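Submitted below is the structure of interest, expressed as structure tokens.
As you look at this complex, bear in mind that one protein chain is not there, while each of the others sits in place.
As written, the chains take the letters A, B and C, and residue 1 is the first residue of each chain.
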């Protein structure tokens, strides 16, 4: 068996080639050589009148051109381009095997990606296709929406209900005999999008790739959908490779999940919009608490291990935050330009202040906590919220400090309408991609269009708020915050 | 000057006398002897066609009769009656002066209280009346509703806008020169009920009663409204007495506030309904987290220093809680009948569980935390939530434990419609009571009717969930929880 | 067979007798003579430690005493007492048979009712009891909560899951062969309280009493729960009587439902709190529309065929309504004291205004609509909202009129926490009452306590907002509205 890496570059099954009209496009790997082509069942369908998507339809990966280096935000883009070659994905390295990582000096960002959507020719026989769906990592608004839409679209293709199975509790469900896969029917998923969480259950259990591929083979799974973050995508890539080397003809398609919105290239991750909406409520609560109290200080800790997107966006949306701390931007507490001096001025003006901090901020400054590890032995973040609370108590002796940590309440809610549509479109795209014979791909919205991306492309590094980029500038010019350094 | 304590009992300005028809009724103290009577301005008003309330209208304090001691809930009521004589209000004792407390062996629960509402004869000249409004203690949904309705009704009586002042940051605002009272106009309060918190600001600063009364005298305040909890009511009582002894003819009327709903006699406190509504959302979040995780345990810590009302009501409402811990009911963690053994069984059945705990529960069991005191030097509660989280981690080694503490998010939200109406009615009653010349009273809903109660009556002890009473039984029979002992 | 009407008065199975201690109490009819007594299964249960409720526990039906006729609200109460004898329940008369109606000159309002709750002796053998649940009439928030709690409590008693059935689409489901009853399991009802509407379906189909009783007999139903309004309660009473005359030993227990809150004696109906909460949102929308427009007028039509409770409560809660029209209070549009002249003044002051109208208001003034009848041939209300809109357009020629009718959006939402608890308690009370052998009863909260009431007592007339009573006065004094007459 062989994944079709024609025109691939190095060992990645990914290529930036020049299409007929001179465009530089990233192709996605396929299993088409191993599978039999057949016409899409939608050709005959009355209700799908809009035609199909061509493999040569393509979506711009960049929709902006900068006049030069001095243009706002351009440096962050330049950085992106430059760092593309240099980044080492430490995290993925730890989680999966070394060789799923991009080689050093790897690739240029190509101009175009392949468009997502239904193909006229498909490569699985729907009535005989077995499908498995797995949600991995932390919960995030939209998991049930994605699961529901995967099931619906698979059934629309003609896959029998008895052939669609849900893996329980993330990768654990491949091997845990107490939690066997469950069959997923149209009826079972009918209203799950109205609930938060995931009906399949999830976990952060590390994937034992060889065992998983054995089960895929044993259970005759033709298509595996993995809804997960960078770790989950890296696992999907590793499973793709293991399938390839063990001649298990299973198409692996990821739906990228990250409540932190820290995935490269993709306009936004699903659940992010919902999370910002809910996070804002916590900020408003902090504002009410702080402004009602004598010398009130409200501190809100939000999600964001490596990236401050939720924190920045929620602060920007609320319009009432005085200072924001994120992992990407260093800060000092003391000194004339420090956070404390700044907030003291705010307190004098307004009588109170509100601070938002992303959970991954200031990790290097926390010296009074013992390092912890999670169930899987990975290092856990120090608690910057509690640390800040203590620092504030020491500095603002008479202040009434309220500390809010709404993470669980944010992660567990059902999706907003926007995320609901987005999840559905991603899932449909994933199903179309799998039936089109692609493997080792992930689905994403890029410059407002849905497209397919080879997994390695998006997991090379976490996407971050650029300290000199547009988003951070917007926030700063909006709330008037200096850099505390 | 003399508060009218005709027919009072002891030094309390409170009496349970026998009305003309043999009913045993609690009268409220008045300053009528010191003030000039005049007709209510509403007599002429076209728009107030419903007549006035008489001082002899009365409201039952008990609307149930038990067949005997064996009837469910009767013992808790009997206890109430019995304990009426014995309770020592430790807290009030600390907060105010010793002599505001009820003497031992004080009184029987009378049958009736006076009805709240507009009187035909009033004792302040509206055009010449000065009013001060003060919110004290922690924030609670509805404070702004109450402030708004106090202002509106005072203006309806004909008090000039220039005569209505708001005291800033609780009792602190009487003496803090940096935060002088603010004038409250109709326009200023127009939309404050749509926001949480209190526009006046609040604090837990202890009242310096003599200083406060000096300011009342200096500023010529005729009516002082204090929106506060048991502490605030005790302070109101102390201020009433100090006014009496210093011959400052100011009517002091409290609006009882307790998000915990722990006030004696009153059907429910304002903000409680709102708090339960919001608390439930945190419980649902915990459920989603727990059920989505492998061996998920959701722990929600809710408000309730001495009383479990919010915790029990929110758990009852949610319909998805497995166990509830409150201050009123002892529990053990270990042993066959302990919480852990119980939850292990639940985990085996369902794969996950959800626990709600009131912040005041299990205080005597927490041995690993140093006692803390708040800004005012009062002892603070130990953190039962974090303690439980640690205990659970030690016991359920593979469990995925999510801990949610939504207190600030609950306290700071705007009111539900029910609370909105309730706040308005309480505030209107308070204004009517003050114009009727009453002092040292508080306003409350008792058996669905609004009435006036002498302050000492409701602050003798916190109201509690009776361990053998109806509410706790309802919860237990609803969720099937044993007592963990 | 005979319903136990010992000590009943006339043909009603209802009596106001003098209990041992001289109290005047309304007893409820029972089938105990026909059934075998046995101990409650909860006696042994560890988890129900609070004891049982006695048949002699009683709840006050009146918790206020007026000084005299001049006291605000007293006349409305007097009216209540007086009208108790005179009212003819036209509606129930039409819906069911003549003889379910109270005889003229019927009864005095007694002092006490029986308390709801678990009895120590029960009269059905749980393991052999068959139960049917039926929701009738329009939808209302809380129907699913009630159904869920009925099922849960029945299962708690020990009724097998296979013995609990749900009747589809109201009374229609007794005879419609296409919609047979469904079995209700714990799993099926697990999350239904999180959704609006009713999982059983409902309809306004008239009950064919004889056919229903035949099915109760055929299907060996021991307990029938009917969740319905005055019509549904009247039907429950008729079914009770038909069971009696046909010797079908089925206990019929109603759970009273009325989103309009128009049931006599009961503190509030379930779903009402939720409806007011949601109605308020429509009012706020109208305010935003009106105040953003040039000469904006917002009109909101709310529920309330005969009673203005929702309209008055939502208007009171919102704090931003300028005028309210309800069925109970006549109004004129024109003339110096008319609605138009009043709103013109408001428009001049503020530039806009907001009006709330209950659907049943002003029916006698609408002359430009043809009378309509519903599916069952009953007269439908004229559309007062559209009529008002036209009248306003004719009068306020340049105004920008926005008309909002949120009824469906209000009726269909899930319950607030308060209603959620309330529904649960009502349903538990209903199950306890049925097992205690009562029949022809309904469950309600009276003066903050749950009690059982013979059905005829509450269906004699719709409860109404008294034009000279407290609620209407509160509204008027709160918004400053005159009577438009």
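As a convention for this text, contacts are C-beta pairs under 8 Å (C-beta built on N, C-alpha and C of every residue); 3 or more make two chains touch, one makes a residue touch a chain.
Model, not experiment: these values are computed from the prediction.
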item	value
Residue of A:3, A:31 or A:53 in touch with the missing chain, whole complex considered	A:53
Residue among C:121, C:293 or C:341 touching the omitted chain	C:293
Sole contact to the chain not displayed, among C:203, C:274 or C:391	C:203
For chain C, the residues touching the chain missing from this view	139, 143, 169-170, 172, 179, 195-198, 201-203, 205, 281-282, 284-286, 288-289, 291-294, 298, 351, 375, 398, 400, 402-406, 408-409, 411-413
Residue numbers in chain A that touch the chain omitted from display	23, 42, 46-60, 63-68, 70-75, 112, 115, 117-118, 148, 152, 156, 193, 267, 273, 276-277, 279-280, 313-314, 316-319, 416-418, 420-421, 424-425, 428, 446-449, 468-470, 472-474, 476-478, 480-483
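Note that in this section only the chains that are shown with their structure count from here on.
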item	value
Between chain A and chain B, centroid-to-centroid distance (C-alpha), Å	46
Separation of mean Cα positions, chain C and chain B [Å, integer]	31
Junction residues of chain C - those touching two or more other chains	none
